[in-house]
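Other chains of the complex are left out, but the ones given are in their true place.
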Amino acid sequence: MAAVAVTLVRRLLRSGLRPGLCGAGGRELGAAPRRAIGRVAVELDSSTGVAVMKMENLPVNSLSLDFLTEFLISLEKLENDRGCRGVILTSGAPKIFSAGLDIMEMYGKSAEHYAEFWKAVQEMWLRLYQSNMVTVAAINGSSPAGGCLMAMCCDYRIMAENPKYSIGLNETQLGIVAPFWFKDTMVNTVGNRATERSLELGLLYSPPEAHKIGLVDQLVPEEKIQSTAAAVMSQWLAIPDHARQITKSMMRKPTVDRLLAHRESDIQNFVSFITKDSIQKSLQMYMEMLKQRRG
Amino acid sequence: MAAVAVTLVRRLLRSGLRPGLCGAGGRELGAAPRRAIGRVAVELDSSTGVAVMKMENLPVNSLSLDFLTEFLISLEKLENDRGCRGVILTSGAPKIFSAGLDIMEMYGKSAEHYAEFWKAVQEMWLRLYQSNMVTVAAINGSSPAGGCLMAMCCDYRIMAENPKYSIGLNETQLGIVAPFWFKDTMVNTVGNRATERSLELGLLYSPPEAHKIGLVDQLVPEEKIQSTAAAVMSQWLAIPDHARQITKSMMRKPTVDRLLAHRESDIQNFVSFITKDSIQKSLQMYMEMLKQRRG
């Protein structure tokens, strides 16, 4: 068991995730969750009908339960605002778009907590993937795992062509398996074979590689990413909302329905996996190592 | 309502469709439909077993009920002719392959008429997509909406590399939604992601762009399009008919079965959409604008 745990920890460290990633750096270990305000900065330009949602869950925009909750509330508000037709999703954290799911939410908690957390992750995907608004991801940093999923939910993806950034569903590298709806979303984006290879190897792609397989639609110099996102958004908003929304639903509904049909069992799968002794042991060692590095 | 209509009309005009497109220029407004003969010129070379079907519903080969009927009869004749193994589908109209569905068929008619028209559109797709003959599209002009659908039904697509031509399912630009079987046909041709982006934006592709995403298989200088089509046809006819036909059916049957299973509801959807006041109003204004331009 210990050997398994050590191996997993080594993999986590080798996998290109800097200490502080996966949320462990986001708050003091053991501290009670704070319902902080301002982790998602929303700016709506009423003249264009375009909102910018800037993720600011420092240092790495890890998807904690609190952050997901705030993200969902912000998104819902915009969704219900007739003055808002499009959202640009981007990051206020340096060098990272989002590090994905917060490991802290997966360690030392109750089964109820894990279930609640996973439901929030599902909800994020359901809302973002089906948004009635035009969604453009301005990927101004690395975007592994859940961060990549968020980007793939958008209608269009622009990535800064910084060679230090990478994007991909790299779960397998950490000994974890991407859920079927992560997989479905990737198949819809880059096709079956690229997804198969990508998921089996847990690949993180450089911006040019990501562009080549179609994981992102466009690369731009880092300083131009926000202006490009605004320009792309104008192009999308030139299309009548109603026709675009029906078309989007036609394209994505079958994938959404698959999760809706298996939502409960998907939660149970997650809970029974994450409560395994070996997995908990691994996570513990990983976090202790991070503490020492920082200490 | 009026505002909606004006917006739609502006979009129609902005969408790159010249006046005269979408069939409104095909005959005098208000005139009774003529069952003209010779809108589809068929020439069968009995030595090669290859027929050329040249669409000649001037000026823009819009898919009116009359034209679809004549097209279906011509296709059926060839299908039943043991001497015919392949069809090259091309246009006798200058600069346009086909402008797609005839707007005149969608305005000021009875629900029965709309249902009959839509059934003919379905029938065209069903017959062409499943043809036992080898079908090669020689796309010698622009090919929006229903025109693009016809091309996608063929086994192989050759397009003239004239920068003035474009091809795509641009329905969304006009505030309309491509039916699910248009979408399925495009997914089968260019994959899920290219279809999603293409349909949500109602994209019309230049020949090089269309070639890049796989919407057409080959680009040739305009003067070589018919000879290239003939050469490609020879390559396809070198394959035993029986094995090719079974293979084609294996590839396309699931897509066909999806429409067959929902054929009636698909007709009802179309009729209830097109009989909406707002849509009728928009079409009326669009056609009056075309009249003035021509007057």
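For clarity, chains are labelled A and B in written order, and residue numbers in each chain start from 1.
Note that a contact is a pair of C-beta atoms (placed from the backbone, for glycine too) under 8 Å apart; a residue touches a chain by one contact, two chains touch by 3 or more.
What you see is a predicted model; the values in this text were computed from it and never measured.
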Overall number of sequence copies in the complex as this file defines it, 2 displayed: 3
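Methods note: only the chains that are shown with their structure count from here on.
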Centroid distance [mean C-alpha coordinates] between subunit B and subunit A, Å: 40
Residue numbers on subunit B that touch subunit A, as the complex places them: 7-8, 11, 171-178, 180, 183, 191-193, 195-197, 199-202
In the complex with subunit B, residue positions of subunit A that touch it: 155-156, 187-191, 214, 217, 235-236, 239-240, 242-244, 246-248, 250-252
